[in-house]
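Complex shown without one protein chain; remaining protein chains in place.
And now, chain A:
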Amino acid sequence: MIMLNWISVALAGSGAAIGATGRYLVMQIAQLISHWRLQHSGRVPSRFPWPTFLINVSGSFMLGWVMSSGLNTGIKVLVGAGVLGGFTTFSTMANEIVLLAHDQRLKLAVWYGLLSLICGVLAAVVGVKLS
């Protein structure tokens, strides 16, 4: 039993390394795109934290799907708790909300939190149903 638990811990850690790397790359690409758009079309990037939002909503969908699937427990731990747990993040969202509020963008901060919640839960429901 204790052995099994340590295997789960190692699987979740390994998956999280993959998921967090994916999240970092998505953030980097999003930054490149908004720089490019600013330079080429003068579009000022939106203050809405789209990268985190899209990561969290898509990750919620995939977790709903994986956890309701017939995959074996090891895969569920590796992909669910690991990859998707590491890909999505709550701490970044909480800090972004505070920074938006701090910059007098209170409405945007509230919208960001509410939309993340609603879309995340809906995405998870759809993932569960499709599984």
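Just so we're on the same page, a contact is a pair of C-beta atoms (placed from the backbone, for glycine too) under 8 Å apart; a residue touches a chain by one contact, two chains touch by 3 or more; residues count from 1.
By definition in this document, contacts and distances are computed from a predicted model.
S.K.: One chain of this complex is missing from the view, so tell me which of "Fluoride-specific ion channel FluC", "Heme exporter protein C", "ATP-binding protein" or "TROVE domain-containing protein" is its UniProt name.
M.R.: The record names the chain that does not appear here as "Fluoride-specific ion channel FluC".
S.K.: So which bits of chain A touch the chain we can't see?
M.R.: Residues 5, 8-21, 23-25, 27, 55-56, 59-60, 62-64, 67, 77, 80-82, 84-95, 97-99, 101-102, 113, 116-117, 120-121, 123-125, 128 of chain A touch the chain absent from view.
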